[in-house]
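Below is one structure, written out as structure tokens; comments come after it.
Left out: one protein chain. Kept in place: all the others.
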Amino acid sequence: MEKRPRVGIVLGSDSDFEVMEEATRVLDDFGVPYEVTVASAHRSPERSAAYAREAEARGLEVLIAGAGMAAHLPGVLAASTALPVIGVPLRGGALNGMDALFSIVQMPPGVPVAAVAVNGARNAALLAVQILGVKDPELRAKFRVYKERMAAEVAVKSAKLQEKLLSSLK
Amino acid sequence: MEKRPRVGIVLGSDSDFEVMEEATRVLDDFGVPYEVTVASAHRSPERSAAYAREAEARGLEVLIAGAGMAAHLPGVLAASTALPVIGVPLRGGALNGMDALFSIVQMPPGVPVAAVAVNGARNAALLAVQILGVKDPELRAKFRVYKERMAAEVAVKSAKLQEKLLSSLK
Amino acid sequence: MEKRPRVGIVLGSDSDFEVMEEATRVLDDFGVPYEVTVASAHRSPERSAAYAREAEARGLEVLIAGAGMAAHLPGVLAASTALPVIGVPLRGGALNGMDALFSIVQMPPGVPVAAVAVNGARNAALLAVQILGVKDPELRAKFRVYKERMAAEVAVKSAKLQEKLLSSLK
Amino acid sequence: MEKRPRVGIVLGSDSDFEVMEEATRVLDDFGVPYEVTVASAHRSPERSAAYAREAEARGLEVLIAGAGMAAHLPGVLAASTALPVIGVPLRGGALNGMDALFSIVQMPPGVPVAAVAVNGARNAALLAVQILGVKDPELRAKFRVYKERMAAEVAVKSAKLQEKLLSSLK
Amino acid sequence: MEKRPRVGIVLGSDSDFEVMEEATRVLDDFGVPYEVTVASAHRSPERSAAYAREAEARGLEVLIAGAGMAAHLPGVLAASTALPVIGVPLRGGALNGMDALFSIVQMPPGVPVAAVAVNGARNAALLAVQILGVKDPELRAKFRVYKERMAAEVAVKSAKLQEKLLSSLK
Amino acid sequence: MEKRPRVGIVLGSDSDFEVMEEATRVLDDFGVPYEVTVASAHRSPERSAAYAREAEARGLEVLIAGAGMAAHLPGVLAASTALPVIGVPLRGGALNGMDALFSIVQMPPGVPVAAVAVNGARNAALLAVQILGVKDPELRAKFRVYKERMAAEVAVKSAKLQEKLLSSLK
Amino acid sequence: MEKRPRVGIVLGSDSDFEVMEEATRVLDDFGVPYEVTVASAHRSPERSAAYAREAEARGLEVLIAGAGMAAHLPGVLAASTALPVIGVPLRGGALNGMDALFSIVQMPPGVPVAAVAVNGARNAALLAVQILGVKDPELRAKFRVYKERMAAEVAVKSAKLQEKLLSSLK
Partner (left out) sequence: MEKRPRVGIVLGSDSDFEVMEEATRVLDDFGVPYEVTVASAHRSPERSAAYAREAEARGLEVLIAGAGMAAHLPGVLAASTALPVIGVPLRGGALNGMDALFSIVQMPPGVPVAAVAVNGARNAALLAVQILGVKDPELRAKFRVYKERMAAEVAVKSAKLQEKLLSSLK
């Protein structure tokens, strides 16, 4: 990771890396440099706020934050930065991520967070790529290729399934 | 309010005072000095954190925070103080306060918030009185009287209802 | 609106403009040129897909889509463009926007939508401003000023509320 | 499958076949020819729309679509065909299929989808049989026999359970 | 209504006609003869069962049933007929139609009901038209026209909204 | 079971006996004769209705019905008998019994069902005992003893737990 | 009310009488003597417990309790009596009665409460009539007549609606 990171991935707890690792893989695939930090909105509030306040000056362009339960982390980051913040509600605890989803998506007017699906680490990274693509034509071109490949894969999988069904008839 | 406030009531927005005013009335009734502040977890994060960090030194003993939607305020305060924090989820928006309830009650291990019912400003203040009663025998005695009066009122209301029913039979 | 629009606001129905108009006001305030289109994912599927496919070539940089009930519009747009798509779940019908929220935020891996709160048109526009700010330093500077003004307003409102409370004591 | 398929079963992902296979078994039992296709509303939007647009001309009479999470597939198909579309919300992800249910059943006025239970692949196929039965008296006769057999099986199971209970008393 | 009715609309209560009337208007528009009956699954169980048992012999081809709360009516009809049954969950009572939705859509394997949105009377009728269209090419042709008109109306509404926005700028 | 059954336990499916068996054990303990029948509201509607219509004449005094998903069975029985009907929502399927709970408890005015907790077979039987106790003083006396034993067991368990805690301190 | 009351209706608050009054009307219609009491599980715990403990000795045979929010009243009564207790969850507060429903229906094994629909005061009274009918053949006969009248009314309403529809065609 010699290049200066463009995306800051923030985890409420190091155990959240299990789910959030998928975001790093997507960014690796797209060649987008990133960094990973643990900073709890509740257990280390000053660390979280400092990270958000300094993110822009450090050259970060998008933040991704994953958190579970009363998932305040994405909102707490968004409160202290002008960068776009993507929030990933994490499943866990008794309410299955519904609590994290509401805590992340229902932000009050003035301080937006871009929410993705519960445990949607992959889409958080793809959304970061799309956002960076607004200024980076090469990245957007890569994203277009990614979309075409997905569409092609659907056709291939459909053909394979039909083949399997046909052969099971013989 | 010459006396130094013991309870700090924090509102995410000045419009929340409509519901939270009931807490001030209860504290007035019990003779507990308090102060009211507006400090949004998201729109004014530094103000909120500073309030929480300085609350203890300023002599506050309990914090009450009311907030709606992704109601991070009570948790954000709890992150920066050792005082007990009572959270009041406020109804509002499309999800009727369910979002605020989850955002307040589902705090992660390590940083508790004492949640009361949606729009439960009265109970938040009563809980503050009970907490202060741990050190203040006079206040607890008042609370005991309050409870006895409530019980007596139930008996009176029951008698009135029965009277009304009987008279409607004649 | 002489300038080429940078943000495309898409409504599932013209009646959604009542809520989504707030997004246009925010974009006006930030001086971001935009366009507004009605295109239903279900009643006019080809129109929706064509809009998304051509958006990038037409110079749009971010799409905002508001829809209610089984709110497929943001996802349908995201399926056909490499631009970032912001989805606004609209309240309406018996399920109060919970259906629209789930339909928008729970996108499958590969095709992200950035969800904001139910009826969160203001935040959708602010998120678009933040995204454009990734490439446009002037816009980001404006956003920083916006944040500072919000924080200042909180302090002012707090002072006013305290004044009101004090005067009511006399 | 020499006969021209009458029912088109569309899967958002080939992994959905695990649940949706039950629909193929029911159609096999009733002797209704069908085809199975993978076409994601989001990953392969043009493929999905093309399938729906051409379905009628290819002789299909009913479509069945299974999808999970923000399950747009049935609605996207319904948008582009005049054929009746049956939607099967699939369980999966953190919200247990509640998201897919809302995304499928809450279609806006003008574009209906016939929703069945979460993971209700069997009922989707039976509903297709009932629909085809509107024009095909032989098929309806088969369905009536199916219903009578179900009723008879309930009586048999009841007798067996009572026998078991009696013998356990001796 | 000289023609023999093809669609039977069944209401759990005559007060449900307020919502269900929209279904009759759609069927009138498509020229599909229908009849309307009140038959409660709970208050008049024999009447409901008899209606379902005799529906086919009386020439009905599709049933539509609207019911609220523990909305058993569509399932009770489906239990006693081989005709396709469309269920409309009606809003009402404290749970806002969520109870009726679950009671209608979560039918057990073997006895399908085609559920539409809460209060979705219009879509219930359109689905009936689509089902009858399986055997009736003229009706399907009308439905295709209906879809084209909807798409055209979206374009018109979009143009009008844009005009309004432009004129408000001058 | 020589004695004439007083309680009729009805299962929507023989697989429901796994949960509902607990009701038979409670009735055995209280010496209340009962019978068990399988009768699906949907798969065998006439059997269900006939059972309910004849229940009173056959000497049954209370009905208990367990069912899952769109759990219509208790309501369908209640529609055809003047006996009190107790409904047990069974867990199962994607919605975890919430669907069965709503389908059972939200009965419309005129036809009550007495709902107990999801999978609450034990309480269904105890409620039946309480209801029979209205006419049978001996049974009520047994129930009183049962309650006293429960209270005593709590005290015993408390003592054991305290002992365990004390011994772990040494 | 010269006769000794057989049914005890308990309200958590006198304001609950607005909804619960319907239960008194039903009991009046069936000629079942009853009494109405206000006793809060929380504000007057000893009053509630005493009422339940003495209910049987005072000749009451069934209790009906209505309560909202964390509706503990029915469970608290059931804890202290061997009589059957019917619980009516009352709508009110932000969660629309869902909280009261869960608090009433989800009773733990050993202490049943018979839950009816949210605000289902009418059905609570009818259930009480059914329960008393277990020992009182005359009351059950009245209930049978009530059911027949309901069924007849459905037929009448159906005829009226059809007439209205026909006359609107002319």
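Chains here go by letter, A, B, C, D, E, F and G, matching the order in which they are written, and residues are numbered from 1 within each.
Going forward, a contact is a pair of C-beta atoms (placed from the backbone, for glycine too) under 8 Å apart; a residue touches a chain by one contact, two chains touch by 3 or more.
Everything numeric in this text was worked out from a predicted model, so none of it was measured.
Annotation: of G:G12, G:G66 or G:G120, G:G12 touches the absent chain (contact as defined above). Only one of A:V19, A:M69, A:A82 or A:V113 touches the absent chain when the whole complex is considered: A:M69. Contacts to the hidden chain, counted on subunit B, fall at residues 56, 61-62, 82-84, 86, 101, 105-118, 120, 122-124, 126-127, 130-135, 140, 143-144, 147, 150. Of the residues in subunit F, those that touch the hidden partner chain are 91, 96-98, 117-119, 147, 150-151, 153-155, 157-158, 160-162, 165-166, 169. If you put the missing chain back, the residues of subunit G touching it would be 12-13, 40-43, 45-46, 49, 68-70, 72, 75-76, 78-80, 93, 95, 98-99, 102-108, 110-111.
Here is the rule we go by: only the chains that are shown with their structure count from here on.
When the C-beta contacts at E-G and at D-E are tallied, the pair with the greater total is D-E. Inter-chain centre distance (subunit D to subunit F, centres taken as mean C-alpha positions): 34 Å. Note: centroid distance subunit A to subunit F, computed from Cα atoms, is 48 Å. Centroid to centroid, with C-alpha atoms defining each point, subunit A and subunit G lie 51 Å apart.
Shown for subunit B are the residues that touch two or more other chains, namely 13, 40, 43, 45-46, 69-70, 93, 95-96, 98.
Shown here, the protein chains touch in an arrangement that is not a line, ring, star or fully connected set.
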